[in-house]
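For this view, one protein chain was removed and the others were kept in their places.
Our next item is chain A:
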Amino acid sequence: MADSYGQNCNKCGFCLSVCPTYQAQGTEDASPRARIQLIDFFSDHKIGSSEKLKDIISKCLMCGSCANICPAGINHPERYVRMREKMIRDHGDRPEIKSLVYLLAKESRIRMAAGAARMAQKIVPHVFAEKYRLGSIALKQFPVFNKVPFRTAARKAMARKPGKKSKGVPALKYGRVAYFTGCATNYLFEDTGFAVLDILRHMGVEVIIPETQTCCGIPMLFHGGRENVKSNINTNLACLDAQGIDAVIVDCPTCGAALKNDYPALAEEFGLDQDAANRVAEKVVDISTFIMAHARPQDFPQNHETIRVTYHQPCHLRNHMPSPGSAQGLLNALQGVEYIPALDMDSCCGGGGTFFYEYPEVSRGIANKKVTNAKATGANLWVTDCPVCRINLGGYLDDSADLTVVHPARLAAQFLPDLKGRKG
């Protein structure tokens, strides 16, 4: 009998057609239905726990494309997460991954680690950076850590320049939003953060960046740290479930999916404040969707020159968020953007959280295909919402490629009248 998390798989194979690991490896063990089969075999005691089993279950990008297409309504990620927990309990995890789970459980630890990493980036001699890799990505292609965490920098910036940012366009006065920055924007990609901030303030929206927010917890959940996630949920709900907040803006699809889908479910499981989780979930919206819903044409006047842009749709946006088409809508709406869709725009980049680090060979195969197709569009900007996709895809673009990966907000911010060309 299958366990209670989903229905039986009838082995129709639809999931094979969308699974990036199956397509990269070409073997059934890398397919969603095989993972479901093995989980069922394991719970029926037809096979025992083993390193091999752990490897097969973990060699998955957790992109959720399988659940999205499955006619039997199987919730693959949920079943995989549970199985991963069991396997990690039985066979442990790599020390680096274990430390990640440890780090992400407390903001102070993340901050310290990011600081140390920035130091290391500064002192690693150039020759090493040229030669060494983090998983599948060359060290020198890795993004540079923010000088100070974005939330700190933003607080200072907002204090310096209160309220009005731009001339000419009257503020919309939409209301107040809370901005959930995610770890990536806070420690790696402040350009995204400043772009989001500039856009919202330009649109006349009052932005609050809750100080106590911390990692959404998904990376821990995917690596067997279910218990650790509890305190992250509590911390985030406490600062996001505030009076007078009209929307919770996210710039990262994984954080968005966590707040929108996982928190209510986990709150119920852990007996946390379910009402708060529901209230927050209701308000979560990604920045592109927010812009598309509330901006007016005059907010983003025409750029003087045309920018050629292509797009990569992150799996967590496509499979977990209500309006996955918003970033593309934005690209089409911005006057002066020539949007050229890539052949495999909506297929996984192979990044998958820590997947690129754990399974570099598979990841590289998937990413290289994406890069070839993106280059073929002749675009100069490669827009994508997810920071891990950005790290991963950016990791394969060497200096010779005339292509830069940016967040949609970063592109949109270039169109703001007074802020053109602002460096993050």
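Throughout what follows, a contact is a pair of C-beta atoms (placed from the backbone, for glycine too) under 8 Å apart; a residue touches a chain by one contact, two chains touch by 3 or more; residues count from 1.
Here is the rule we go by: contacts and distances are computed from a predicted model.
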| item | value |
| --- | --- |
| Candidate names "Cysteine desulfurase", "Branched-chain amino acid ABC transporter permease", "FAD-binding protein" or "Dihydroorotase"; UniProt protein name, chain not shown | "FAD-binding protein" |
| Residue, one of A:37, A:75 or A:303, that touches the chain absent here | A:37 |
| Sole contact to the chain not displayed, among A:46, A:156 or A:296 | A:46 |
| Where the unshown chain meets chain A, residue by residue | 1-2, 7-8, 10-14, 16-17, 26-29, 31, 34, 37-38, 41, 46-47, 50, 52-53, 56, 70-73 |
